[in-house]
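What follows is a short report on a single structure.
Omission of a single protein chain aside, the complex is shown with its protein chains in their original locations.
By written order: A, B and C. Residues from 1 in each chain.
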Amino acid sequence: MTMISNGVIDAENEKVHAALEADYDHLGEVLARRGVDIGWVKDKVAAYGVAVPSWGVGTGGTRFARFPGQGEPRHIFDKLEDCAVIQQLTRATPTVSLHIPWDKVDDLKGLKQRGDELGLGFDAMNSNTFQDQPQQRLSYKYGSLSNANGATRQQAIDHNIECIEIGKVLGSKALTVWIGDGSNFPGQSHFARSFERYLEAMKSIYKHLPDDWRIFSEHKMYEPAFYSTVVQDWGSNYLIAQELGPKAFCLVDLGHHAPNVNIEMIVSRLIQFKKLGGFHFNDSKYGDDDLDTGSIDPYRLFLVFNELVDAELSHADGFDPAHMLDQSHNVTDPIESLMTSAMEVSRAYAQALIVDREALGGYQEGGDALMAYETLKKAFRTDVEPILAMARLEQEGAINPVSAYRASGYRQKIAGERPAVTGSGGGIV
Amino acid sequence: MTMISNGVIDAENEKVHAALEADYDHLGEVLARRGVDIGWVKDKVAAYGVAVPSWGVGTGGTRFARFPGQGEPRHIFDKLEDCAVIQQLTRATPTVSLHIPWDKVDDLKGLKQRGDELGLGFDAMNSNTFQDQPQQRLSYKYGSLSNANGATRQQAIDHNIECIEIGKVLGSKALTVWIGDGSNFPGQSHFARSFERYLEAMKSIYKHLPDDWRIFSEHKMYEPAFYSTVVQDWGSNYLIAQELGPKAFCLVDLGHHAPNVNIEMIVSRLIQFKKLGGFHFNDSKYGDDDLDTGSIDPYRLFLVFNELVDAELSHADGFDPAHMLDQSHNVTDPIESLMTSAMEVSRAYAQALIVDREALGGYQEGGDALMAYETLKKAFRTDVEPILAMARLEQEGAINPVSAYRASGYRQKIAGERPAVTGSGGGIV
Amino acid sequence: MTMISNGVIDAENEKVHAALEADYDHLGEVLARRGVDIGWVKDKVAAYGVAVPSWGVGTGGTRFARFPGQGEPRHIFDKLEDCAVIQQLTRATPTVSLHIPWDKVDDLKGLKQRGDELGLGFDAMNSNTFQDQPQQRLSYKYGSLSNANGATRQQAIDHNIECIEIGKVLGSKALTVWIGDGSNFPGQSHFARSFERYLEAMKSIYKHLPDDWRIFSEHKMYEPAFYSTVVQDWGSNYLIAQELGPKAFCLVDLGHHAPNVNIEMIVSRLIQFKKLGGFHFNDSKYGDDDLDTGSIDPYRLFLVFNELVDAELSHADGFDPAHMLDQSHNVTDPIESLMTSAMEVSRAYAQALIVDREALGGYQEGGDALMAYETLKKAFRTDVEPILAMARLEQEGAINPVSAYRASGYRQKIAGERPAVTGSGGGIV
Partner (left out) sequence: MTMISNGVIDAENEKVHAALEADYDHLGEVLARRGVDIGWVKDKVAAYGVAVPSWGVGTGGTRFARFPGQGEPRHIFDKLEDCAVIQQLTRATPTVSLHIPWDKVDDLKGLKQRGDELGLGFDAMNSNTFQDQPQQRLSYKYGSLSNANGATRQQAIDHNIECIEIGKVLGSKALTVWIGDGSNFPGQSHFARSFERYLEAMKSIYKHLPDDWRIFSEHKMYEPAFYSTVVQDWGSNYLIAQELGPKAFCLVDLGHHAPNVNIEMIVSRLIQFKKLGGFHFNDSKYGDDDLDTGSIDPYRLFLVFNELVDAELSHADGFDPAHMLDQSHNVTDPIESLMTSAMEVSRAYAQALIVDREALGGYQEGGDALMAYETLKKAFRTDVEPILAMARLEQEGAINPVSAYRASGYRQKIAGERPAVTGSGGGIV
C-alpha cells in the first residue's frame, strides 16, 4: 500500500520530466567524455539505500526547548507511516531502525506485518540505557553498562538482550549500542575500571548475539557526559570491537568527533582493520548538532563516500557497512528533512562513483598533489542530480520529492488525525 | 532566620578551627614575606559576593535525559530556601537572580519579603524568550527579538518589559537578555536583517529601562541554534551595547565561546572600552557544558580574575561588573555544587589579589616573559583556602560548607517535604 | 608582452572547445529555466579579479622544513613574471600585492614599468614587522606596533609609512597591516596597555595615509604568538577601524579564526557596519593552514560569497572589498595552485550569483528553513565551470589553465634560468 496517491506523484513528475530527460542526456555525454557510463552510476544509486531512524520523524529539540510541529507521530505505527512516505517518494530508504523502549509494542508480529504492508524492512535495533524509564528499577544517573553497581549493569545488559529478542522477531540483523556513560568532573570516575566494566558487560551481551547478527558500538566525544565519555573516540571503539570478537564492529556518527578531526581517515583506518560497522549520517558545525546530512559541509560527506566507494570497488575484505540517518529536526518538517538527507547521501555516493580512480592512483603515486585533489573536486562539482532523479523516477518515486510531498497534503492530513502537542518548556538550562 | 541550625555549623567548625588558625598564621607569614597583608586580602574576600541563579538549585539535564535528585524545589519559595542555605554556609552568595516566567508569582511583595527574611537580595532579572510557554500566543520557534514577524517581536519585547516591572518591585537593578535566536541551516535567516530586527527590538526594551538600571546582552556561539546565532560573540555583543547606549553592557558567560578562545583577553577589551557588564561563571571542556566553576580549568578562571583585579585596583573607569553563577548540576547535589563554585570564584579572586602587580608590570615592560608568567603562577599556586575559610568563619559561615551541609541533614529534610520527581525520558535525541 | 606563447594556449583550447560550447549551451538552458541569464553571470565573472600575493609564487614551508621546487623566483621581477603567467592563463588575477622589504627595489619606476609591460597592476602594499631584517636596528622579538619600547614602535611606524611611499609610486591604493604582536604566556603582556600602544601607533600611520587610500588591519587568532595576539579577532579589528576613522577597514583572512567559527556571519556584520575592507582567501582544516582556496571546504567559500553577492546586488552602502589570495604552497607548483585558487574564487562568485535571492528572501521571512537552505544548495551544486571557462576563453585565456601551463613548459624553462635552491633544514621545532 502507498501513503501518497501515485496520481499526485505522476502529476508532479510530469511537470519536470522533459527537463530531466534533457539534463540526464547531457550529463550522460559529459560523463562519457570522461569514460564513465551514466547507466552504471544510476543502477548503483538505485540499488543503494539508507535506513531511517524511527525517532527521526518526530520534531527534535534541545535541552532548552522543543517546538513541536503539526501531526507529530504518537507511536511506532504513526512513525512507520511517515517513513513509508519517505521511501515512497525517494526510493532511497527501504528500512527503519527502531529504538527500544520508545518503539516497544506488545504485538511484535503485527508490527512486522505493518512494515511488510508498507514495504519497509527493519534495520539495526537501538537500545536505550541513557534515560530512566518510568518503571525502571535502577537509575542510569551514574552509568549503565559501566556502572559501578553490578545490578545496574545487569539491568542494562538484560535490556540489550531484550532488544535482540525483539529484533529477531522483526527480522533485524544488528544491535547498535550507544551509551551516555561517562563523567562530568575529573575524578568522578576511574577511567580504567569503568572501561573494564563496560567491556565485561558488552561481552555478556555479545554472548546472546545470534550468529548472523552484528553488534555495533558507537563512540561519541561528549554529551551527555561533559568531562569524559567511556566510548569517547574511534580508538576506544576499535579496542571494544577487537576485544569482543568477529561479530563486533565500530559505528561512526559524523557528529561525534573532536573539532577539526579528519573523519574520512578514521573511516579508512576502520576499513583497513576490518572493523567498520556503519554510519549514522548527519551534519554539524559545532558539536553533535544532528543537522541534516550534507547541509553544512557537503564536501566532507563526499570525502567519506570517497573512502567507501574506494573500498567497494576494490572489494575490500569484510567491507559491508550499515547506513543510517541520525538527525534531530528542530525547525523543519522531519519528513522533508529525511527525504532531503537521504538524497544527499545518494548524491555523495554518486559523486564518489564518478571519481576517476585510475588517474587518481597515478597522481597519488607520482606526487602530483594538485591533479590529485582536482580529480576529487571535478567529481564533486559534477551535478549528479539528474542521475538521482532518474533513479527515483524509474522506481516510481518522485523527481522532486519535496514538491510532491507538499502537493500531496500529507502533513495537513495527519495534522487533522493526530492530536496537537503543546510546546515543551523543559526548564533544563 | 536561618535554614540550618548554627549549632550544627559551630560543631563542625570546632573540629577544624585550630588547624585553620595554624594554617592562616603560616600563610600570613608567607604573604608577609612577599609584602602582602593577609588581612587586606581577607577583608576583600569577605566583602565579595556572587549571585546564585534561582534555576541552579534544581537538578539540570541534557536533551537526552534529566535525572532528578531528592527534594527538588517546586517553586521560587523552595528555591529561595535552598539559596539561603548556600549563603548561610558560604557567606559568599548574598543575592539570587530570578528567571521569568519560571519564578513568576502573583504576590511579588510576599516574594520580596521572603527574600528579606532569608537575608537574600535580588540580582539581575532574566527573561525567557527561548521557550514557548503553555498559554503563549506566538511561538519562538523561528526567533523572538529577531523574528521576521513583528507581532512575535513585540510579544518578546513586552515580556522583557514585564521582567523589568517585576524586578522593580523586588529591588533588582538589571535585566539580562539572552535569546536562542539564530538558524540551523545556511540560508535559513538573513544575518543582517535578523540583527537589525534584534537591535530595533532591544532599543524598544531599552526605552523602558529605569535610569538606575543596566541591561546586559549575553552572547553565545551556538546552542540552541546550530548554524548561526544572532548574538554569537563579543564582537556582536559590543556592537549591541554601543548601539543601545550608556546603560547597555556585555555579559560574558565563560562557556559561550569558540574552542581555544582567549576569554581573559575579551574581558580586558570590554573593560578597556567600558562595556563589561558582568559574568555568568561556570566551566566547560567541550561546549556550553555548564559545569561547576573552576572544575575543569581553574587557571583560566584565575586569569579572568587577574583582569578583574587589575581593573579594580587601577580604578578602571566605569568598571562595575555583576557576578553570577550559571551552571547545570546534573550529577551532584545542586546546593553542594553552588557552594563549592561560589568558593572557587572567591578563591580565584583571592589569588588574583596577591599577584605582585608592581613586579609584573616591570617584567612586562622589560620583556621578561618568564618572570612575568612565573609571577602569575606563584600567586595561583598559593593555597589561599585559609583566607577563604577565615572570612567565612568570621561571618558565621562554615569553615567547610559541604561538611556542615551534610551534617545538617538539610537534603534529607526537604526530601521528606517535597514530592519526589520521577525521571524524565524526553526522547529528544 | 606575454610569458606563454598564444599558440600553445590556442592549441590546448582547441582540444576542448567543442565540448565547452556544448556544456555552456546546456547550462544556459538550465539557468534559463530558473530565470537566470547565463550571459549576465559570465560578464560579471569576466569583470571579476583577485590579487595575487608576490610571495605566493615561491614554495612555502613550515617551521619544520621547506622543500623548494624548481625555478624558485629570486626577486620581485621573477615573481612578476610568474604572476603574469597566472593572469595570462586565468584572466582572473590582474594585480599583484607586494610585501616590503621582501620586494623592495631601488628602481621603483622600473618596477612599475615592468608591471605595465606584463599587464599587471599593484594591489595593496603589505608591511612586515613580524621579522627582523639584517640591518634592522631594533628587534621585534617582543612586538612591533605594540612594543613597550617607544623607539621600536616608531621604527615600525616608519616602516609602514615607507610602504605607503613605495605604494604611491606603484599606483597602489591600500596598506595592509598584519602584525605578529602578542604573547606566549599569561602575564607576558598587559592586554590593555598593548592595545593602547597599538592603537596609538596605527593612528600615527593613519595620518600619513593619502586621502584616496585605505588601511586594512588584519586579525588572527594565534601564530606566531601562542597565548594572546593583539589583533586576535574581528571584535578587536572592528574597534581598530572604528578608532582610526573612515579610511580604516577590517581584512578577513579565512584561516585566522577559532575552530568552528561562522566566518560568513562575521563578513555580514562587517558589511552591515561598513567596515569590511577585504579578504585574504585560502582554506584550512586545522589552523592557519594556508591551503589552496576551496580545497578543504568549498561550501564555506560559497557561503562567504553568498554574503558578498547579497551586498553587491543590494548595493550595500560603502561596500567595496579588496580580494587577495594568501596561501602557502608547500607541495604543489605555486603557479598551478594560484591559478586553481583564483578559479575557485571565481567559481564561488558565479555560484552565488545564480542564487534565487527573491525566493530565498521569501523562505527566510516565511520560516521555510528547508527550502531556504535548498535554495543555496541548488546554486552551489550547479557546475558553473562552463561559465568560467567561457569567460577565460573570450579574454584569450585558457579553457584549462593547468593543462595549458604544463603544455607550455614554462616551469622547465625557468628551472633552467633560475639557480636551484637547496632544501632548508631549519631545525626549528
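Convention: a contact is a pair of C-beta atoms (placed from the backbone, for glycine too) under 8 Å apart; a residue touches a chain by one contact, two chains touch by 3 or more.
The shown structure was predicted, so the numbers you read here are calculated from the model rather than taken from an experiment.
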Contact with the hidden chain, among C:Ser328, C:Ser346, C:Thr375 or C:Asn400, goes to C:Ser328
Touching the hidden chain, out of B:Pro94, B:Gly121, B:Pro259 or B:Gly362, is B:Pro259
Of B:Thr129, B:Ser172, B:Asn306 or B:Thr332, the residue touching the omitted chain is B:Thr332
Of C:Gly49, C:Gly115, C:Gly167 or C:Pro186, the residue touching the omitted chain is C:Pro186
In the full complex, chain A touches the hidden chain through residues 141-142, 148, 183-193, 195-196, 221-222, 227-228, 232-236, 238-239, 257-262, 264-266, 268-269, 271-273, 299, 303, 306-307, 310, 360-361, 363-367, 369-370, 372-373, 375-376
Those residues of chain B that touch the unshown chain are 19, 22-23, 26, 29-30, 33, 259-260, 262, 285-286, 292, 294-300, 331-333, 336-337, 340, 347, 367, 369-371, 373-374, 377, 380-383, 385, 402
Absent-chain interface residues of chain C come out as 55, 58, 60-67, 102, 130-134, 136, 139-142, 180, 183-186, 188, 221-224, 226-227, 259, 284-287, 289-292, 295-296, 326, 328, 330-332, 422-429
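Simple rule for what comes next: only the chains that are shown with their structure count from here on.
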Rounded to the nearest Å, the gap between Cα centres of chain A and chain B is 39
Note: chain A residues in touch with at least two other chains are 259, 285-286, 292, 295-296, 331-332
